[in-house]
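Only a single protein chain was left out; the remaining protein chains are all shown in position.
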Amino acid sequence: MIRRAVAYLDRGTGASPLLRKTLRYAFPDHWSFLLGEVALYSFIVLVATGIYLTLFFEPSLAKTTYNGVYAPLRGMEMSQAYKSVVDISYERNAGLLFRQTHHWAADVFVAAVILHLIRVFFTGAFRRPRTLIWTIGLLMLFTSLLEGYLGYSMVDDLLSGMGLAIGYAVAMSTPVIGANLALGIWGAPYPGAHAFESRMYIAHVLIFPALIATLLALHLALVVRHHHTQFRTSPRATEKRLLGLPTLPAYAPRSLGLMLAVAALLFLLGGLVQINPIWQWGPYEVSQGTNGAQPDWYLGWLIGALRLVPGFDLTVGDYTLVGNPFWGGALFPLVVLLVLLAVPAAERRITRDGSTHNIADRPRDAPGRTAFGMAFLTWVALIFVAGSADRMYVFLGLSYEGQIWFYRVASLVLPFVAYLVTRRVCHALQEAGRIEADAAAAGAKTSTDPPGRDCNAPDAGTGDVRWGT
Amino acid sequence: MRRLAVAILFLLATAPAHAQPPAGISRPANASALSPIELGAALYAGNCSTCHGIAGRGTSDRGPSLRDAGAQAADFYLRTGYMPLTHPDQQPKRGHVDFSERELRVLIAYIASLGNGPPVPAPHPERGNLREGLRLFTSHCAGCHQIVGQGGVVTGARVPPLDQATATQIAEAVRIGPYLMPKFSERDISPAQLDSLVRYVQLTQHPPDRGGWGIGNIGPFPEGMITWLLAALALIATCMVIGRRLGS
Partner (left out) sequence: MKRFVLTLLAIINGLRRRRERIGAREEEARREEGPIVPPGPHAPRAELAVALLLFAAALCGAGFIVVYAVGGDWNRTQLQGITLGGAFAFLAIALITVGKHLVSEEEVEDSYHDPEHPSEQERIDKIVEESASGITRKKLLITAGGAAGAAVGLAAITPALTLGPLLDTDELRETPWRRGLRLIGEDGKPLFAGQVEEETFYTAFPEHADRDLIGSPVVVVRLAPEQLRLPPERAKWAPLGIVAFSKVCTHAGCAIALYRKPTFKPTQPRPALVCPCHYSTFDPARGGEVIFGPAGRPLPQLPLVVGGDGILRAGGNFSGQVGPAYGTVRSRRPT
């Protein structure tokens, strides 16, 4: 039967040679190489559950009165958008399951992308010829942050409405063009024109998903084109020769299994762990607010930054050049994006090495890069944690004002500490590895598989110690 | 040396008796023999007068006058454990009540007798309307207490969660405005509205968690923790099962 299917396909497309190559395509087998796939499968769940939700969500801010099942809202005036989501949660069979799965998938998707990014960075897999893949990945990441923000803001609940006001303020605070930018996006002074809801909707269900999907297709096509990097797990793995598991029979069940595992986790979370119970928050009104309002976790770094910046607007006489929210809400993420985009070029310049690399580094073998990565991560992570200072005050009694000061200082000082400590650790690990290798080489005279790296082999890779010493 | 050891042992053994309130409550030795008024006055003198002055007249720098506090405030502050405070600058916190039920009653009665303060309120949440309660709570309370009463922060103080408040305590707090909380008179929030408010707060004590485990009902903060401490770890573990490790 498979024979007949393949014959049918080949007669129509002539794709048998390609299919055969695909079936025996080599996938290097390290577990950390699966993180990108986790992100991909989360994205698939996002699209699938998202399509379901678009069939029921009403993207309209027109006022209506709720008369449904949930008592505390009965008789309350609210937007159609908010009402449709309460209905999905309370009246549509499996509606809440799909809503929560969709939201968990978004949270997990960004987490997976970041784990994947961290893996790619620390193994130097962003180097040529994969620099374009890295750039595309970053564009996807930052687009996803915006996509997620729009997704939960469309619901017009109290929490996300407060978040939209902040987004407006960040746009407004952009030097010179801020007000024009904000008015262009919102269509009118805050809370904006009714069309703003439609803009969020179409951006969230069509424009950004199409953009992300296109970038994703390019991203994957390029990975296939250049083949995945590999660790030097055996001396036969070189800059020219790739070793891995073939699609069939080994890799396909693994990948499919991972996809189903991701789906399983997301649907289990979607059914068992509540997320964004918007019926508890109530509808948004400009004149209302609640304590403890936070953006979704992947924007937590921005609320941390917004809370840490001291209270000043940069003015030139009477003219406000830079509103306060700009530093934390726009400049900070822009700097992070630019630094990450610059990583491949910076690596080439600092290591004076622009050649292609197909062997993945062990982080310890690139102490400078690894130390810089840890320092940068420390900086961003501290600012992220600062965003939770108020809940920390509630739980642990640590003064809010005190924490703000602590994080202001720590975020400037601790990255340097992280850099120095990480460099030390890398050197120590390298040293330990060398001692082990020497001992093994001395003890085993006829080993075919020398442990550690054989740096003098004729086809040795170029993943040696480069950054710093 | 031996005398020093005996002296230390003696001090340790009698330490409870030397302890100052509120490490313990100061009680008169002959409590059972006293009439309610006498006991109330004695308890007041031993536990409250340092800050609130003789006969509740207040002091200039430690505590306000209790003349118009009435049974309402006394009942609230004492039954929640907010009072007595260890130190006048401390923020009152809900805690263990060291007074016995009898002691509470006589002390509350004593404080009520100091002036013309309001009595303990009797709210009727069963008559309240949940939508009205949500609306009132959102505009008057959610800014500090969080929309489902999980507590929060105001500059300079923690705002307590409402999960342990009884209906009476909710009504009392609304009318008193304890510590840094604003107070809402019957003109701001009528008795009928208060019933709705109390009914809503009681709902938040068992929030309608239709989606499963409520994880604290404060939104993205615990959601992010689940994402990283549960989902991300589970997925990393899955990848490690599927894939290979370096050195294997």
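The letters A and B name the chains in turn, as written, and every chain counts its residues from 1.
Here, a contact is a pair of C-beta atoms (placed from the backbone, for glycine too) under 8 Å apart; a residue touches a chain by one contact, two chains touch by 3 or more.
Everything quoted here is computed from the prediction, not taken from an experiment.
In the full complex, the chain left out of view touches A, B. The hidden chain makes contact, of the residues A:68, A:129 or A:235, with A:129. When the full complex is taken into account, the listed residue touching the unshown chain is A:292, out of A:292, A:333 or A:367.
The residue touching the chain not shown here, chosen from B:28, B:64 or B:118, is B:64.
Taking the complete complex into account, B:184 is the one of B:44, B:110 or B:184 that touches the chain left out. When the whole complex is considered, the residue among A:32, A:123, A:358 or A:388 that touches the unshown chain is A:358. The chain omitted from view is touched by exactly one of A:31, A:134 or A:168, namely A:168. By the touch criterion stated above, the residues of chain A touching the omitted chain are 24-26, 29, 93-94, 96-97, 100-101, 129, 162, 165-166, 168-170, 172-173, 176, 178-180, 182-191, 193, 225-227, 236, 239-246, 248-254, 256-261, 263-272, 285-293, 303, 306-307, 309-313, 315, 318-321, 323-325, 328-329, 356, 358, 390, 400-401. The missing chain lies against chain B, touching residues 60-64, 88-89, 139, 142-144, 152-157, 177-185, 187-188, 210-212, 241-242.
One rule holds in what follows: only the chains that are shown with their structure count from here on.
Per-chain Cα centroids separate chain A from chain B by 41 Å.
Residues of chain A touching chain B in their complex: 29-35, 38, 70-76, 89-90, 96, 100, 104, 107-108, 111-112, 115, 158-159, 231, 233, 254, 257-258, 261-262, 265, 269, 271-277, 279-282, 287-297, 300, 362, 388, 390-391, 393-394, 397, 400-401.
Residues of chain B touching chain A in their complex: 130-131, 133-135, 138-139, 142-148, 150-153, 155-156, 158-159, 161, 200, 203, 207-215, 217-221, 223-224, 226-228, 230-232, 234-236, 238-240, 242-246.
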